[in-house]
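Removed from the display is one protein chain of the complex; every other protein chain stays in position.
Showing chain A:
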Amino acid sequence: MSEEDSRSSEDETSEDEDINDYYNNNEDDFIDNSDVERGQDGEEIMTSDYYSSNEYIRKRMQELEYYDYQCLTGTEVEEKLAKDTETTAELLNISPPLAQLVLLANKWKITAINTRLKLSPVERGKLLVESGVIAVLPSHFKHRTEHKKLSLKSAVSCGVCFDVFPVSDVTSLSCKHMFCRQCWTQHIDFTVKEGMNAGIPCMENDCSVLCPIDFVEQFLKGDSARLYRDHLFRISVTTHYRCRFCPGVDCPVVLFAETPKPRRVTCKRCKMSCCFECGNEYHVPTDCETIKKWLVKCADDSETANYISANTKDCPACHICIEKNGGCNHIQCSKCKHNFCWMCLGDWKAHGNSYYECSKYKENPTMTNSSQQTQAREALKKYLFYFHRWENHSQSLRLESNARLKIQSQIEEKMNRSEGTWIDWQYLLRAGELLAKCRNTLHYTYPLAYYAGGGSEKALFEYQQAQLEVEIEGLAWKLEHAGEYQRGEVENQMDVCEKRTQTLLARFVAN
């Protein structure tokens, strides 16, 4: 019999033990586990390899926590953009305004542009065509000859207003599509007002050449010119792979990272944070693509899923209606004192041992032969299972973020009663912060689990997820019942939570 088994049977026989004892058992559980991690029990699949070693975890956590980024002002970004433009102009031997077009079309990835140039001599021409600098490769001359004839005449008809102008009053981009200055002004003005998200194209039908900044600015004055500069800056930042606008409302800060990665970045000005790579809320351990897919799915299925986000449920033992007002999912009925799980309404005792499986969806094994309708129902059931847990932790996060104020006032009360100093009670605030951090990670394990394939990798992940969930609920419980626990007990629980979070995360940082 393995250690795990013996412990769980112990749990089963200890039904009368109170919550306190239960958590004490759990601490032993943790200590045993860390023994296993040191390799004393070779057959433990979960913990015996390098990936669970403290050294590995420390390294990965460092990668996760110390992400190198800056919070830049608009002027600082402008300087960087100007430098990028200079470099690219030299690289391609074109003017800086044209280089800017190339950068806008290539996410400002100078290294990638350079690599392409070295690939073959035709790449430069292709790059310029794709970026809207020139219309066609130098080998196609159809337009040019047509327009040579035009330029010999003394008057040209503008293809937009149909009026006739002396050659001096018409102008064109590199494609030589001639239009009068008044039409250019109106076209540029109109496109700028519309947001110019695709740049400002030539007026000719099917021409992909874009107006560079020096061409545009000869036609703009006052407000339009300012608006153009604003749009150009916004588009530059949103296309730049190293830049991201701060997600804070009306915050002008630009987050800048030399090496873009899906890491947490926090604005130093407004304190809002997000994933640098995709701009969504920080979502480790789920990757950017998966979280995007998941969020779209949730939005699409929001009506189907709405009914489950209620915040009242009936106690499964005495059936009185209970309203959830804390983040903890371990609920004790105020009337009959029954301990149950808010998520699955099961007895909380079944959540306490190493067979904790509330977080794990059990696929129906007979599915493959059943009708399309049954399969669709099963697919929905699976989605709702994960969505339910995703929503629930999101609700817990909201409720627990209010709890900070509660903890603060609790501390003040204690101090008023001369029970210890401010310093003495700081651990409660730290516990609250840690709880939020760990629960956020747990929250984002659900989309990952939903899309995960089968196999041992998933089994391990679900095991770690379950282990984390039980400890997080343990911490939440102790924090909500802070008066009943010693500082040491809370701090132990914090350690366990942090360790389990790190173990789970460490595997996902490597790639």
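What to note about this one:
Criterion: contacts are C-beta pairs under 8 Å (C-beta built on N, C-alpha and C of every residue); 3 or more make two chains touch, one makes a residue touch a chain; residues count from 1.
Assume contacts and distances are computed from a predicted model.
The subunit not displayed here is recorded in UniProt as "UBC core domain-containing protein", chosen from "5-demethoxyubiquinone hydroxylase, mitochondrial", "UBC core domain-containing protein", "Dolichol-phosphate mannosyltransferase subunit 1" or "GTPase-activating protein GYP7".
Contact with the chain that does not appear here is found for just one residue of A:V129, A:V160, A:C251 or A:L384, A:V160. Only one of A:K80, A:H187, A:R244 or A:H330 touches the chain withheld from this view, namely A:H187.
The missing chain lies against chain A, touching residues 159-163, 177, 183, 186-187, 190-191, 198, 201, 203-207.
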